[in-house]
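Got a structure here, written out as structure tokens. Questions coming.
Now for chain A:
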Amino acid sequence: MENLTTQMAGVPLNHYIYLSAIIFTIGVIGVLTRRNAIVIFMSVELMLNAVNLLLTAFSVHSNDPSGQVFVFFIMALAAAEVAVGLAIIVMVYRNTKSIDINVLNRLKW
Partner candidate 1 sequence: MTIEQLIWLVPLLPFLGFVINGLGRKSLSKGLVGIIGSGVILASFIISVVIFFSLQGDTQKAHEVFLFDWISAGALHIPLSFLVDPLSSIMLLIITGIGFLIHLYSTSYMHDDEGFGKFFSYLNLFVFFMLLLVLGSNYIVMFIGWEGVGLCSYLLIGFWYTNSAYASAAKKAFVMNRIGDLGFLLGVFLIFNFFGSLEFSKIFPQAANMLPGNNTLVLITILLFIGACGKSAQLPLFTWLPDAMAGPTPVSALIHAATMVTAGIYMIARSSVLFDLAPLTQHIIAIVGAATALVAAIIALTQTDIKKVLAYSTVSQLGYMFLGLGVGAYTGSFFHVLTHAFFKALLFLGAGSVIHAMHHEQDMRHMGGLRSKLKTTFATMMIGTIAIAGLPPFSGFFSKDEILAHAFQASPVLWGIGVLTAFLTAFYMFRMMFLTFSGKYRGTHHAESHIHESPAAMTLPLVILAVLAAIGGAINFPHIFGGNEWLAHWLTGAGVAQHELDLSHSTELALMGTSVAAAVIALLYAYTKYVKGAHVPVADEAPRSALAKLSYNKFYLDEIYDFIITRPLDILSKFFYRIIDNKFIDGIVNGLGWGTNEASKGLRLLQSGNVGFYLFMMVFGIIALLIYTFSYIL
Partner candidate 2 sequence: MEQLLLLIFLPLVGAVIAAFAGKSAKIVSTVFSVASLGLTLFIACNFIPDASTQFEVNLPWIANLGINFHAGIDGISMLVVLLTNLLIPIIILSSYKHDYKNPAAFYALILFMQAGLLLVFTALDAFLFYIGWEAALIPIYFICAFWGGKDRVRINMKFFVYTIAGSLFMLMGIIYLYLQNPAHNFEISAFYALNLDVAQQGWIFWAFFIAFAIKMPVFPFHTWQPDTYTAAPAQGTMLLSGIMLKMGIYGVIRWLLPIVPAGVQDWSCVAIGLSIIGIVYASLIAFTQKDAKRLVAYSSIGHVGLISAGIFALNQQGMQGAMVQMLSHGINVVGLFFVLDIIFSRVKTNKIEELGGIAKVAPQLAIAFLIIVLGTVALPGTNGFIGEFLLLMGVYNVGIWAAAIAGLTIIFGAVYMLRMYQNVMLGKTNELTITFSDIQGSEKFVLYLICALIIVLGVYPKPLLHLTEASVQHLLEQVNQKLTSVK
């Protein structure tokens, strides 16, 4: 653990920020451009993980473990979300034989 921390501290904070920003952006673009619900879902996870990475990095950087506590929260939340989300997607697929989100436009004015 000690070893890992020093190793991580060896990488400057900037790099974490750049990396998570890139991952986050990939997630955002994925969400915006893809129509497949599963892919969108994955992109959302990507964004969550980008944030997690950032939280961890800052936690180490500022020597405050509470950031990592948040990460655990988020991971638990993400797991629950995946469970519910996937269940919905499965139900959608059963009803419409499709997981294209553009088919799901009934909920409007």
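Candidate entries met the following condition: all candidates are chains of the complex that A comes from, given by their letters.
In this section, contacts are C-beta pairs under 8 Å (C-beta built on N, C-alpha and C of every residue); 3 or more make two chains touch, one makes a residue touch a chain; residues count from 1.
Computed from a predicted structure; not experimentally measured.
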{"item": "Direct contact with chain A in this complex, candidates 1 or 2", "value": "1"}
{"item": "Residues of chain A defined as touching candidate 1 within the complex", "value": "28, 31-32, 35, 40, 101-102, 104-109"}
